[in-house]
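Only a single protein chain was left out; the remaining protein chains are all shown in position.
We call the chains A, B and C, going by the order they appear; numbering starts again at 1 in every chain.
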Amino acid sequence: MTAPTPNASTQAVSRMLQTHPRRAQVKYDPAALLECIDACFECAQVCTACADACLGESEHLVHLVHCITLNSTCADACLATGRALLRQTEPDEAVVRAQLQACLSACQACAAECEAHARNMNMQHCAVCAESCRRCEQSCQALLA
Amino acid sequence: MTAPTPNASTQAVSRMLQTHPRRAQVKYDPAALLECIDACFECAQVCTACADACLGESEHLVHLVHCITLNSTCADACLATGRALLRQTEPDEAVVRAQLQACLSACQACAAECEAHARNMNMQHCAVCAESCRRCEQSCQALLA
Amino acid sequence: MTAPTPNASTQAVSRMLQTHPRRAQVKYDPAALLECIDACFECAQVCTACADACLGESEHLVHLVHCITLNSTCADACLATGRALLRQTEPDEAVVRAQLQACLSACQACAAECEAHARNMNMQHCAVCAESCRRCEQSCQALLA
Partner (left out) sequence: MTAPTPNASTQAVSRMLQTHPRRAQVKYDPAALLECIDACFECAQVCTACADACLGESEHLVHLVHCITLNSTCADACLATGRALLRQTEPDEAVVRAQLQACLSACQACAAECEAHARNMNMQHCAVCAESCRRCEQSCQALLA
């Protein structure tokens, strides 16, 4: 996993963490924290887009129903997790860990489903989605380690 | 835990579950599922309101910062969980269980914090919030059992 | 529009508004505010459930794609609106009004789509969803008046 080239969005979130009045109390490695927040919000966007792209696959739609359900639940888990990680003023570590575990589980399941559709039905949006899910899974794993 | 008297909202969600084309495949006890969905959305509302009410407690605000962070993260976890439970078309059981665990953890921590503020500072909104968090914690526990 | 029989959830939110330290500054009629918050969270739940129920309608699925997109976007608008209304500590009235307008627009479009499916394809979950959308549309209209 190579680090992302910082763009406008990542830079803005990075600057928020650097100007945070409690930055000295943050428990996580700053680079790992930023990577995980970025991966969660990327995965939330990509899963929302994949559910929608699957809906647009008229011919294959009935085979993509499980994928859409996973995409939708994964997007919600990623948003809840990314937002929990952004809150560094007196957070509860156990609560954040449990949400990271839930996110990791959702990303893992969604990646596996999307990889199957990319392989078996040549679904390109599922291939992109699987990559974002794997990136997010790994970044959650890194924070949990 | 007594069942809630059904109101407009609970009745509407109940009717959605009863008219769902895949209702025969739902893995959970229907009453326990409805109770947990209702508890998640109640807790999401009440935690959002408690964070806001704490913000309005000008004199005590600095002592309520941890509570506001917990309220905010608990509200997000409850929404992600309630929405995951509403999706009964080909859900992934392990993913939903991990999200239920995260919700239970958030509700437990938020309830404990709010109970302390209700007891020590006579914060009435925290007392109400603690009740909703305990209701949600118990209903997640019931689905996980 | 008859007022909902208060249940556990509505009662909890009602008690949060009654114990709010800034309750004297709230601009809205308390009953209309509570009704709109309740209607937003009901509609968010019911629209999430309707998108999922539509996904489970294997035979009719291709005809329900627009409905699923509307359900999903309406659920998100209702959550954003219900949460904005729960925040009564120094809110911005113009921002809340614009979000109420967006919610009203989403509920109106989603209700019309669901009413058509209830009428033409006898989709019972769409009939329930249309009722919740109309309730929410009317309660947004009442607050905007």
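In this text, contacts are C-beta pairs under 8 Å (C-beta built on N, C-alpha and C of every residue); 3 or more make two chains touch, one makes a residue touch a chain.
Because the structure is predicted, anything quoted here is derived from the model rather than measured.
Across B:Leu55, B:Ala77 or B:Ala118, the residue that sits in touch with the chain not pictured is B:Leu55. Of the listed residues A:Thr69, A:Gln101 or A:Ser132, the one in contact with the hidden chain in the full complex is A:Ser132.
For subunit B, the residues in touch with the chain missing from this view are 51-52, 55-56, 58, 61-62, 65, 68-69, 72. What subunit C contributes to its contact with the hidden chain is residues 65-66, 69-70, 72-74, 76-77, 79-80, 83-84, 87, 89-92, 94-96, 98-99, 101-102, 104-106, 109.
By the touch criterion stated above, the residues of subunit A touching the omitted chain are 4-10, 12-13, 15-17, 19-22, 37-38, 41-42, 44-46, 48-50, 52-53, 55-58, 75, 79, 82-83, 86-90, 124-125, 127-129, 131-132, 135.
The definition used in the following text is that only the chains that are shown with their structure count from here on.
Where subunit A touches subunit B, the two copies mostly use the same residue numbers: shared numbers make up over half of all numbers in play. With respect to subunit C, maximal separation of chain centres occurs for A (centres as means of Cα atoms).
As a whole-number value, the distance joining the C-alpha centres of subunit A and subunit C reads 28 Å.
Once the centre of each chain is set as its mean CA position, subunit A and subunit B turn out to be 23 Å apart.
Residue numbers of subunit B whose C-beta contacts span two or more other chains: 79, 83, 87, 89-90.
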